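All protein chains but one are shown at their positions in the complex.
Labels for the chains are A, B, C, D and E, by order of writing; each one numbers its residues from 1.
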Amino acid sequence: MRNNVVTFMACDSEYEKSDIIIFGAPFDGTTSFRPGTRFAPPVMRQESYGIETYSPYLNMDMEDYYFSDIGDLDLPFGNKTRCLDMIYEQTKEILNDGKKSFMFGGEHLVSYSPIKAVYEKYPDLRVIHLDAHADLREDYMEEEFSHATVIRRVWDFLGDGRIYQFGIRSGTKEEFEFAEEHTYMNMFDLSQIDEYIEELKKFPIYITVDLDVFDPSFFPGTGTPEPGGVDIKEFIEFLKKIKELNIVGADAVELSPHYDHSGISSALAVKVVREMLLVMSNK
Amino acid sequence: MRNNVVTFMACDSEYEKSDIIIFGAPFDGTTSFRPGTRFAPPVMRQESYGIETYSPYLNMDMEDYYFSDIGDLDLPFGNKTRCLDMIYEQTKEILNDGKKSFMFGGEHLVSYSPIKAVYEKYPDLRVIHLDAHADLREDYMEEEFSHATVIRRVWDFLGDGRIYQFGIRSGTKEEFEFAEEHTYMNMFDLSQIDEYIEELKKFPIYITVDLDVFDPSFFPGTGTPEPGGVDIKEFIEFLKKIKELNIVGADAVELSPHYDHSGISSALAVKVVREMLLVMSNK
Amino acid sequence: MRNNVVTFMACDSEYEKSDIIIFGAPFDGTTSFRPGTRFAPPVMRQESYGIETYSPYLNMDMEDYYFSDIGDLDLPFGNKTRCLDMIYEQTKEILNDGKKSFMFGGEHLVSYSPIKAVYEKYPDLRVIHLDAHADLREDYMEEEFSHATVIRRVWDFLGDGRIYQFGIRSGTKEEFEFAEEHTYMNMFDLSQIDEYIEELKKFPIYITVDLDVFDPSFFPGTGTPEPGGVDIKEFIEFLKKIKELNIVGADAVELSPHYDHSGISSALAVKVVREMLLVMSNK
Amino acid sequence: MRNNVVTFMACDSEYEKSDIIIFGAPFDGTTSFRPGTRFAPPVMRQESYGIETYSPYLNMDMEDYYFSDIGDLDLPFGNKTRCLDMIYEQTKEILNDGKKSFMFGGEHLVSYSPIKAVYEKYPDLRVIHLDAHADLREDYMEEEFSHATVIRRVWDFLGDGRIYQFGIRSGTKEEFEFAEEHTYMNMFDLSQIDEYIEELKKFPIYITVDLDVFDPSFFPGTGTPEPGGVDIKEFIEFLKKIKELNIVGADAVELSPHYDHSGISSALAVKVVREMLLVMSNK
Amino acid sequence: MRNNVVTFMACDSEYEKSDIIIFGAPFDGTTSFRPGTRFAPPVMRQESYGIETYSPYLNMDMEDYYFSDIGDLDLPFGNKTRCLDMIYEQTKEILNDGKKSFMFGGEHLVSYSPIKAVYEKYPDLRVIHLDAHADLREDYMEEEFSHATVIRRVWDFLGDGRIYQFGIRSGTKEEFEFAEEHTYMNMFDLSQIDEYIEELKKFPIYITVDLDVFDPSFFPGTGTPEPGGVDIKEFIEFLKKIKELNIVGADAVELSPHYDHSGISSALAVKVVREMLLVMSNK
Partner (left out) sequence: MRNNVVTFMACDSEYEKSDIIIFGAPFDGTTSFRPGTRFAPPVMRQESYGIETYSPYLNMDMEDYYFSDIGDLDLPFGNKTRCLDMIYEQTKEILNDGKKSFMFGGEHLVSYSPIKAVYEKYPDLRVIHLDAHADLREDYMEEEFSHATVIRRVWDFLGDGRIYQFGIRSGTKEEFEFAEEHTYMNMFDLSQIDEYIEELKKFPIYITVDLDVFDPSFFPGTGTPEPGGVDIKEFIEFLKKIKELNIVGADAVELSPHYDHSGISSALAVKVVREMLLVMSNK
């Protein structure tokens, strides 16, 4: 009859019983333009009650699966290395318990840690990366670990031909040149997934969604809005195509709720998460 | 030279002379998530002066027709039954005077009353329902009459095969199952109207537009934004297709202006109303 | 290390061990002007982490006391009577367990239930009422139970000379005339508390704070802002004066967070609650 | 039962029967910093329903008097001279009908016209001017008629020793030097009214209130917020002191509602107008 | 190491060395609905640092060209004629120095001056006009020179068959009739450019972009949002098609940043300007 355990909707199963474990990583310490993603996880939980647990797109209902939202990590903002370590440890623990992890950001840098942890368990991991920005800089404002370098840091351990990027529409010339040699770079939209799908079925997959891949009209609440992005229908088509894949970990990052008073960004973020959780539950 | 009779633009004809009577029903008493639709009618009137009376889509001008905006009903918020009765009586009066009614909401529950009144005059009525949400629950939060049950309540008296739903992208599994048996459910967009148009020409039509059928990017100012909706171009194409129908009543509901400081939601709502009024004037 | 039990700061003691029990009553069903107080309790919990547990005004620290925040009641919005009953039952339970209750609103109507419950335990109860509005109407928009009638409804069972009103600056002429005969009406500010303090020491006290007693400059986030109110320094002086009283129940209502994007209203509300909880802990 | 004649609250008497006539002058063509006061009159009418008709400060009720709100002038924005002429003609007409005028701005320049019209009827007129800014420049951005020069233009016809300025806290050095010789300049607050009150009783009075005289904390919704202003309590004390004066015309200008999403500026503006209308009704 | 010369990104070359000169014309004196475009130029400069200098659409980098942003003209708001003259003189100077001009508005009226200046240098000039509104009125609110008449005023000197309008979706019936005879009017979107491209290659081109041609979902921050507009992808396709043309002058107008707190309108505006500057640099 009363409740102040706040979980993402329909993610209140016991940890032991659950197949997918959700946690938040509210860190935005390297954000260069407009900070605020640290506020995303509690807002996503709160707003998730504005949508239904049933997806008419997938004809699946979250109530039919077991998800456990274990809350946010209590990260020491001032210590980036320590933050990344804590996220890494959390993901390790989830994987060791035989479960899949789903993380709410925070800025995109936080994705480094779960991808690393998942990679260590699944050495032939492939990463699907949706984003407006290439995130392939060698360093950014004198920092090696930054929201603008995170996929480059992932490449450091994954190596060539393992990263599939979609929706990218912003970067330096150098980043696009780097991508040409080292990643599968698919610019502007998500349509090119078709050509990779058969190949990707052979590998475990991590999918990292920088929500700014969506057009700012759909998703104004983010630090660096980049016009010309994808829409939610296109994204759901994309998800339907990858639902046969073996997705072992995922995240959705870069919601900065204070920049959108209308709340449509949060509404989109929670719908994206619902669909991603269902697609991950498919197998 | 001076004026504080505020009407929707070009709706200042005398009641007697007018073919279509506009009124507001500023009620939001059952809104579960973010209330505020009660403020919509005065905002729509005010904002309507930002657009033209001429529609380049339809090549029709509101100045060439007779519309009378008779203002808002003075509804007692605390008494839902009384509110619904007053709206019903108002619509009856308009119909008895041989005119068509057009209502500004308020939340979607208010549509119950004019549909009922119109149905009593036209027993073979068909209802076209545009919405993000199915609104087909048997009850909602222990209430039978609610914004989330309104089309189910309409079905109670209309019966099977009379309700044509478009754009629906949210609901419980049960609602979609109910629709499969009892209504014409068309999910996600408006394109399927083509297959019904010949049949619909045979009947009087009421059209109820829950404005949240539009994507939140176009229409952030609403209580329960549901990403993945239609856009205004698609809607105008839809209107062009139905302009041969005999539309005897209509409404546009669920604008909640306080949630959109930019005013684009109100701008869209008034454009939608302009086009609907012109399409209703077609015959 | 991780957490999604969200309580008001320093209110995470076990229920059994705690002297004061906090709960939320997120109801705004009768709000006539600008609804939204239903969102207040989770916002207050979230924002409470922006202030310290230590009060330099009272030289007291919340960490030195036992408070338990048991979350929000899950109220059926559509059913006002049922909502009031549920709040009443919750307060009864807390009182029966030998504890004091502190409630977050919601609109002011919710105060009816805990005052009733506390009165039944303490028949010689006195009520201190801080508010911009008299709330003494016999009925409002045809409703007997409303945010604008709540203190009149409390008077129905408490009777004459039991209600002490402060900061009142809005009402109908009739309300002020009623007050003259039946309550202690103190207009515009809080200074007159001095003359009642000795008398009030003899009785158990319930204090209900409609946060719109504060000037809208300090507290813009409310449904019916009424300029000319008190400030936080004046309020803290007031609290210091009543800290010798035997306060057995309390509430703080009418924060409507969506009307204040800057967050200063929530910041004030949580500071008010901290000070009230400490003053209630004084004995 | 229905209504779209929108008047300021309790200002719906017939013109003929009314003692005070209210009209709006929605012009902001010379605003240099943040325009938007043109939207003030309809917002003030709408928001006036959030407060009561009874003033506990003055123990007077608007319902006991006859006010007529005749709406807004339909001003051609591009033609400043024509706008000023239309406002002048409107005021003339009201005065010729033996009534007092009360105008809602618009920017402060609009006050020029009613003061001129009132002066022509009452050649020994005194003007009480409340404002943050001196408005005494000889010209502003090459314009003689501007919101920043309006009181200087009034001085052009009124001459020395007729203008009483209060609350002024911003201006060029030259303006303050001009004031020293030609007006009664009272800086920072309203307290100095006491020394003039006996003298002012001998003359007909026009009172022009630039609402930015209030501190921006109380009144953020204005074009050029100037910290350090007066509060509403101080203003009401001021009004009580001048209620014996023979106020023959008045205005309240410079509300720019789009700059204040919380609505507290509009709430203050309508309360100010209520009190001013009651004080003008005193005799 | 330190800097308060603020230029549009990558537009800090010396004037002499630069091929394209950027300047701002912050005037909004005739805006009828929601003013504020005067604030656009500094916001565009500031926000330009949120995007990259490299365009993946055109595979061109601003760093490879010479642009000089010479700041804003210091316009006397009150004197429209003088403002237009100053803008005209500035453009003349740029043209006389053998350079191309690019102007940030301000409201659309400011485009009159550079088009006139460019026309005087290139008498066979063609104008490409992107806009939601036809801007072809003979006069507006009694004014001949206004944001709503600007293209008609351009027609006055250019004459028939020289103006190519795209994206137009609002106007009076008379404006559309005028266009039929005197301009190339292309309604609703930008697709019809294909049929003109070969012809246009023969002439010098001025392109004036009223940013409200974009749908309000992408560009809420404007004075008169008109639903049903183009999106950024469509616009970039359009630019790619015209990149062979000899564009000798351009502008982007009608950003009103205060109406969009999320900042997506500014983000779109700066991306549009980047792409336009690169396309102008093509030859």
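Here, contacts are C-beta pairs under 8 Å (C-beta built on N, C-alpha and C of every residue); 3 or more make two chains touch, one makes a residue touch a chain.
All figures in this text were calculated on a predicted structure; none of them were measured in a lab.
Across the whole complex, the hidden chain's contacts among the shown chains comprise A, C, D, E. Looking at E:Asp69, E:Glu175, E:Asp189 or E:Glu275, the residue that reaches the missing chain in the full complex is E:Asp69.
Across C:Ile51, C:Met141 or C:Met187, the single residue that touches the chain missing here is C:Ile51.
Set against the missing chain, the residues D:Pro56, D:Gly106 or D:Pro220 yield one that touches it, D:Pro220.
Although one chain is hidden here, its contacts on chain C can still be listed: residues 49-52, 54, 56-57, 61, 215, 217-218, 231-233, 236, 261-264, 267-268, 271. Counting over the whole complex, chain E has residues 1-7, 23, 42, 45-46, 69-74, 86, 90, 261 touching the chain that is not drawn. Touching the omitted chain from chain D are residues 33-34, 168-173, 176, 187-188, 215-217, 220-221, 224-228, 259-261.
To be clear about the criterion, only the chains that are shown with their structure count from here on.
Note: the chain lying farthest from chain C is E, by mean C-alpha position. Separating the CA-averaged centres of chain B and chain C is a span of 40 Å. In chain D, the residues that reach two or more other chains under the touch definition are 261.
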